[in-house]
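The complex appears here minus one protein chain, its other protein chains still in place.
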Amino acid sequence: MKVSRRDFLSLGAGATIGTALTPLPWKLMDDVSIWTQNWAWTPFPEDGEVTYVTSTCTLCPGGCGIMVRKVNNRAVKIEGLKGHPLNQGGICLLGLSGLQLLYDNKKRIKTPLKRIGKKGEEKFEPISWEQAISEVCDKLSNLRLKGESHTVAGIVSSKFGVLNNLFKRFLTAYGSPNFLTPQSGSDSYSTAMFLMQGVDCNAGFDIENSSFILSFGAGLIEGWGSPVRIFRERTNFNQNGGKLIQIEPRLSNTGAKADKWLPLKPGAETVLALGFAHVIIKESLYKKDFINTYTQGFDKWKQTIIDTYTPSYVSKITGVKEEEIISIAMDFAKSSFPIAICGNGKDRTPESLSHSMAVHSLNGLVGNINRKGGIWTVPLPDYINWQEALIDDIAQNGIKKERIDSAGTKQYIYAKSLLNRLPEVVNLGKNYPINLLFISEDNPIYTLPNTNDVIKAFEKIPFIVNFTSYLDETSVHSDLILPNHTYLERYEDVSTPPYFIKPIISMAKPVISPIFNTKHTGDLIISMAKKLGGKISESFPWDSYNDCLKKTLNDKWQMLEEGGFWVNSTFNPSKAENQFKTASGKFEFLNAAISALSPGDIIKPEGDNSVFPLILIAYDSIRLSSGFIESPPFLIKAVESTILKQNDVVVEINPQTAKNYSLKEGDRIILTTPKGEAKTKVHLFDGIMPDIIALPKGLGHSNKGLNINNLMGQIEDPSSGFNICSGIRAKIAKA
Amino acid sequence: MDALDDEKKNTSKGFGILFFIIGVIMSLIIGWIIFPKLLYSKKNQPIDFNHKLHMASVDNGCASCHFLRKDGSFSGSPKLSECIGCHSQVQGQDPEELKFVEQYVSKNREVPWLIYSKQPACVFFSHAAHIKGAKMDCVTCHGYIGESTSLKVYEQNRISGYSRDIWGKDISGILKKNSWDSMKMDDCAVCHESKSNKSAREKSVQTQKEGCFVCHK
Amino acid sequence: MFPFVFEWVWDMPHMVFMGALWYALSIIGLGMTYCIVKSVIDVSKKETDNHH
Amino acid sequence: MDSLDRAFIPSGAKRCSLFQFTSFISVIGIVFLWGVYAMLLIWIKGLNQTNMNDAYGFALWIWADLAVIALGGGAFFTGLLRYVIGKDELKNIINYAVIIGFICYSSALLILAIDIGQPLRGWFIFWHANVHSMLTEVAFCLSCYFIVLTIEYLPLIFENPQIDKIPFYHKLSHNMHDVMAIFAATGAFLSFFHQGSLGGVSGVMYGRPFAYREGIFIWPWTFFLFTWSAAACGPCFTIALTKLIEKITKKKLVKDNVIDLLAKISGWMLASYTIAKIIDTIYWVYSTLPPQGHKFMDFYSNNSFYGLWILILEVVIGGAVPAFILVSEKLRCNKSYLTIAVILAIIGVSVNRWVMVVQALAIPVLPFESWTFYIPSWQEVATTILPVAYGVILIALSYRYLPIFPQEKELNN
Partner (left out) sequence: MSEASNHGASKMYGMVIDLDKCTGCGACMVACMAENNVPFKEDESDKLKSITWLRLYKLNNGKPFPDVQICYLPRPCMHCGGEGNHGHSPCVSVCPATATDYDLETGIVSQIYTRCFGCRYCMAACPYHARYFNWWDPVWPEGMERYLNPNVSVRMRGVVEKCSFCYHRYQIAKNNAYNNGSREVLEHEYQTACTQACPAGSITFGDLNNPKHEVYKLKQNKNAFRLLEKLKTNPKVYYISKLEWVRKLGDNYRS
């Protein structure tokens, strides 16, 4: 029998018909479509029991209470803690993205690392904790033996909290005065209040109950103070009929939400504030009973104001119209609870003392101090009451040395720390060299201006030990990385955040057990102290960080452990007369200390204006984390395309200015400042003054955009030593 | 060539139908018998659990181990912590128990149970609504697992990844003797149609049955 | 598409739409069946003719 | 090889050499394979291979789909005229019209299969059909009509000299011809609806004022306008392709009276369509738009591309002008004018489909959104050219091996 082509055809036809009568094709079709619904490369999260852990967010100084939802042992979502006095259940987008920082296998440091490549090359080898600690301790012992204990310095993110104080204590017991912290706007404000009211305190603003806010650039909804609290209070303030005037060169979100946006030339804030003072005095709108009873030096101060800061002069300097100066000043003074606030976006950089004091004098003029709807003097956190560290001879010698940043010396009498001066001092080889630098939870190579200089300085420091959870700009330049737990894996106390009106302590708690081979920096400090022995060891009578924290918080521990926060809710500023601790016991517009300060009314941005006709300013956005924490992917996703386009940052420019350069939306330009050069694109924005261009802070990590500090320099406030630079001269050219 | 073709046509005339029939029969065998065998992989449960034995020693029936949590969510198969009360030490002679204690209890490892009735990720199923709201029995959907002394082999569709109990034992997907024989959407729909179930009102504009989001997430 | 599918509703839109669809499909199906069957018959007739 | 090839060529027909033919097919085949490569890329990697985005969910492909279906409308309308209305002369062009229709519809289905995000779930459109959706109607009618076209195409294939030798196929072909009128009628019915429902696709989008049209019962005016324009322009495409193949083969294949008849009917259809379209536009401008808070010029200003020119191109240059030429006997008998007219009509209907799909999405509806523009990726272009290559190959094969043009022998001897 021969099988023909036709037979095959018949077989095929039969098979086709037969197959159609079986489940095979139909079931396959169905299963394949179900397969597309359950692709193996699409993750399907495991379900389980839902629990909540309350904790505190420490991603910014805000200190919001959070509630972390867990499914089995996974943290699944961060939400605001209801009933927390600061955020009342609300939360910002950075706080919401915290789990992306926790579960970031790529950026997180999983084990102690020792540098094997060149600095910045990102070549590390993993080492054991024992080795890591003994390497540090060997170095420390050697330096001590050589009598160079003062050449050790430590940079920590803040001066508050048990961990940072342990750090400071360690340096003291070891023998170094160089405990360095970054400055912020609240430092300038506190200094101003110290000079005028004689109190070493935190400034608190009762925004909700005030009736008129005159904000000199404070980014009330850009992340200023404790962001969520300010957001909420601004809403209530607004609903209560309060009026907000926002003074800044660029229309920020705060400006957009203000009743009026008042553009002014950068650096002219002090002059404008004093111009307002001029009008208030001239129109006799100041609170006479307050001025007469509770103030000192008014008459003398008044004279200068009347003589110098006339509306016409102020208008010329600031670019604000005279009639606007007059009407705003009058509205302010006539309002029942007016507050004047100075600030600079999120306030991560300080203002000049003259600026802070000029603005605070406005508050003095209207007498809105230490009362509802005013500015409060809030006591500094006082729960850390350890016995003095034990100091041996070597340490004694060390801490007597002048600080590397000269803070507290005659030149910088009011400064406690001037981290901004470190790169310059190291680069110029002033004072003495730094042989070993500790960094804890900070990223100075990213956050300090003039990045090139900072890197140069850090490369000069022979040994950098970094306590951090992430591989960031600074840790890649470090010699030893000792990974800390992230904030969701550890205990930490958070004291009163900037500008809050009541003393409060919140507690961060481990939400999940550490996922990598990390150690709490506090534990490391204690074990380092123990290893160094002697008086250093004796200065640390605790078993562990948790032990120390528990003993420090004492009676508050249980409350914090359970509820997550402790607040002195009955706190009210006592009557104003008790609050002024100046020599005169009054609010002093002018005194010897103030007169001794060098004046600095107008801040001139760095650069020659014939070469650099424009001014580049840095602005803050709540959608970007501009501190030591890198913006997690959700934040980058939330950034508008008029700010970040692919990997290019976009510079904002007034359409009129753009016209001069014949630039269209999206055009590529080269932007040059005295400090550097960058390629960017332009975004035409009517919300910025002509001849001013603006770039956001907080970009430039992971090749996303540009770190504005690459282009920025420093301007040292002659009175405080703080870096008060918020702008620099610039030029642009079509690329 | 053409002539050749014509010739063959004549000689093989009778075979055409034969081949046709062979084709039909072959494909029927492949489709109905071989294909279902190939389609499913078979896995044994990590521990052969005896439901009947445990049922005898608990007070609260199925809910003793498969309970609703405080928030109303369903606990599913028990976690080690629930078994450990009795099984921290080996109790009897059963080799399965020995295995359980040795491999899981002493190593503090959760048992990777294979869930016969596991619904895909797109499904939201409220046990509370069915047990408490509709006062339904476990048996209605899960059958008499509670009376079994041994766990059956877990069969998994190699393509879709579904447990065979979802699509149903019957490869055609049509025959269904018991209510628990399959757990597809159509099986849920038996109740979740407006006509047969009063609580499932006409909520969907498109289907005039229960809304999609009632069971989907 | 079929009355036993979840989305099916016994209402006018379904009757009209699916009615028309099934009507068209049956015409196509019946037409083709007719053609094929008739061709098979025609061929076998012719072949029988040839053999006799 | 040559002898085998010759055995498959219809008797009496003159065809180019096998070498010439295979060379031609190879060249087109490269383009075809390029398209297939792009198609596979899209299937494997997903629609991220395209330049579509969330504003342009419908883009080049949907336009291509609508356009080829409109142009393939020649098959249903010629079929309708030939089998139902009884214009007998058209039997001389119906085969070619059917092949073109088959190509257009199979291409449309292929493009749809590439265009959807989950091709393996494509059958949900049938199984879980939502009968209220115009797209469901499109899918059903499109598939059914494709079956009809296949049925119409099959007897033609059976007429290949080699297949025709097999008695069964010979008979089948004969029997199918016998009942072809029924198929054609069914096809016309189906085609009427899906041409319409394609129009309905944009017409029912009441959230898109530019596309939305009022209508009767469930059908927006675009439903009827689309069917009408397809009936008008489809035959123009058939004529254009007939002229093209005559040009390529350097043979006369269809008598002038056939073309003339088709052109005349097209002309009147196009003329009436253009009037209807103008009325529709005026009604839309003065009655539909104002309550929605829109003005006519909102859709034609504030952007760098879509201006009034496109409306003029569609309605006047692609509608009124070719209609005038085709209606006038004097003009349409002039070969150049006829060619210009059919090309303009094809452009007109293609622009119409573009406007209703792509321009409709480019226009911002939220007043604070802006115009969006899009440039197709090479993968989209390649997969859009793929059907063209496929069509050329299928026409070439059909022309070579099937007796498509009944008048070919008569005209070339």
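The chains carry the letters A, B, C and D, assigned in the order they are written, with residues numbered from 1 in each.
In this section, a contact is a pair of C-beta atoms (placed from the backbone, for glycine too) under 8 Å apart; a residue touches a chain by one contact, two chains touch by 3 or more.
Note that this is a predicted model, so its numbers are computed, not measured.
Trainee: From the listed residues D:7, D:41 or D:55, report the one that touches the chain absent from this view.
Mentor: Of these options, the touching residue for the absent chain is D:55.
Trainee: Using the document's definition of touch, tell me which of A:418, A:504, A:688 or A:708 contacts the absent chain.
Mentor: Counting the whole complex, the residue in contact with the absent chain is A:688.
Trainee: Of A:558, A:647 or A:660, which sits in contact with the chain we cannot see?
Mentor: A:647
Trainee: Looking at the full complex, which residue from A:53, A:71, A:127 or A:559 touches the chain that isn't shown here?
Mentor: In the full complex, the listed residue that touches the missing chain is A:71.
Trainee: Tell me which of A:228, A:245, A:494 or A:712 is the one touching the absent chain.
Mentor: That would be A:228, which touches the missing chain.
Trainee: For chain D, enumerate the residues touching the unshown chain of the complex.
Mentor: 46-48, 52-58, 115-119, 121-122, 124-125, 128-130, 132-136, 139, 201-202, 204-209, 291-295, 298, 360-361, 365-369, 372
Trainee: Please identify, in ascending order, the residues of chain B that touch the omitted chain?
Mentor: 68, 71-73, 120-122, 124, 126, 128-129, 132-133, 201-208, 211-214, 216-217
Trainee: In the full complex, which residues of chain A touch the absent chain?
Mentor: On the side of chain A, residues 36-37, 39, 41-48, 71, 74-80, 87, 89-93, 96-97, 99-100, 102-106, 108, 221, 227-228, 231-232, 234-235, 238-239, 251, 253, 256-257, 261, 263, 622-623, 633-642, 644-647, 654-656, 686-690 touch the unshown chain.
By definition in this document, only the chains that are shown with their structure count from here on.
Trainee: As a quick test, compute the distance in whole Å between the mean CA positions of chain B and chain C.
Mentor: Centre-to-centre distance between chain B and chain C: 37 Å.
Trainee: Report the inter-chain centroid distance for chain A and chain D in whole angstrom, where each centroid is the mean of the CA atoms.
Mentor: Here chain A and chain D have centroids separated by 62 Å.
Trainee: If a residue has to touch 2 or more other chains to count, which residues of chain D qualify?
Mentor: Only 130, 132 qualify.
Trainee: Which positions in chain C are in touch with at least two other chains?
Mentor: As it turns out, chain C has residues touching two or more other chains at 6-7, 47.
Trainee: Quick check: in the complex, which residue numbers of chain B touch chain A?
Mentor: 5, 8-9, 11-12, 15-28, 30-32, 35-36, 39, 69, 71, 73, 75-76, 120-122, 157, 159-162, 171-173
Trainee: What part of chain B is in contact with chain C in the complex they form?
Mentor: So the residues of chain B in touch with chain C come to 13, 185-186, 189, 206-209.
Trainee: For the complex, which residues does chain D have touching chain A?
Mentor: Its residues touching chain A are 118, 120-121, 123-124.
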